[in-house]
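Here the complex is missing a single protein chain, while all its other protein chains stay put.
Moving on to subunit A:
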Amino acid sequence: MHELLLFASVSSHQHHELLQQLTGLTAMQPRHSLERRLIFKATRKPGLANTRGGASQGADIVRLNKMLNGQMFYTQVVGPVSEADFDGKSSSSESQDASMSGTDEVAGSSYDYDSQPWKLEFRDIPEAGIRSTITARLAASAALPKGDVVPSMNAWGYSFVTEYVVEGDVFIHNDIVIFLHRVLQYSVHPGQEPHEPRRQLPSFRELSPLERTGSYILQAAITVQDGGNQELMRTASQHLFGLREQLKSAVRLEHADRLSLDTRAK
């Protein structure tokens, strides 16, 4: 599965207007979306295969080795949440006490970490060169079991790095998914970086945008099931360029810096 992407930076004062413009363009109301995103990083090579197995075994073995001994990647675990999950009380000392004493977070918050659905999203580094005017990358997703994902992820050789919340609105325009979003961070006291995903969520008001001025990112994406089909890829690119033309007077959609979407773990 391949993703073709264009991005644009949207300043906060333009956000409201752009929402209306997109509503008009796509003839649909924005679908508000809130996601918890956990970032995991591969800590060890996924597998150890004997690379000197002999040349006679052919191309399959070469490919297998490449997969197993290939580069390590960052990967994301995404869980949809709703604003109701962000309960004001959970950050108060009272509810911290409650959770420490093991009386369960249900007392203070409606958010139930154990029934949080998760999805694993893998994104390759964008392809180099060929389509320099558009960001194209290999993408794959898979559903994960509900609840605590950390043990499973650890077992696969991934360790938790950080988490944030993505707030935004989704529009669908023909085959293009338009996502106008921004990153919200949890307020973290210095030196108290959590080493695992939060089991409870703080009040929504305590989240602060990563970009202090509150700007948004507009992402236009087309997913192509068969990335090897050049015809499909070309059509998809043209659709994105068409959207870029339509939005030209409002925002400037462009491809992202390839290295900023580099998911390889060094």
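Going forward, a residue touches a chain if its C-beta (ideal position, glycine included) is under 8 Å from a C-beta of that chain, and two chains touch if they have at least 3 such contacts; residues count from 1.
Operating definition for what follows: contacts and distances are computed from a predicted model.
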Original post:
What protein name does the UniProt record of the undisplayed chain give, "Exosome non-catalytic core subunit rrp46", "Mediator of RNA polymerase II transcription subunit 8", "Elongator complex protein 5" or "Vacuolar protein sorting-associated protein 26"?
Top reply: "Mediator of RNA polymerase II transcription subunit 8"
**OP:** Looking beyond the chains shown, say which of A:21, A:110, A:141 or A:162 touches the absent one.
**Re:** A:162
Original post:
Which residue among A:81, A:210 or A:250 touches the omitted chain?
Top reply: A:210
Original post:
Going by the touch rule given at the top, which residues of subunit A touch the chain that is not shown?
Top reply: 7-9, 11-13, 16, 37, 39, 41, 74, 83, 123, 161-162, 164, 166-167, 183-184, 204-215, 217, 256-257, 259-263, 265
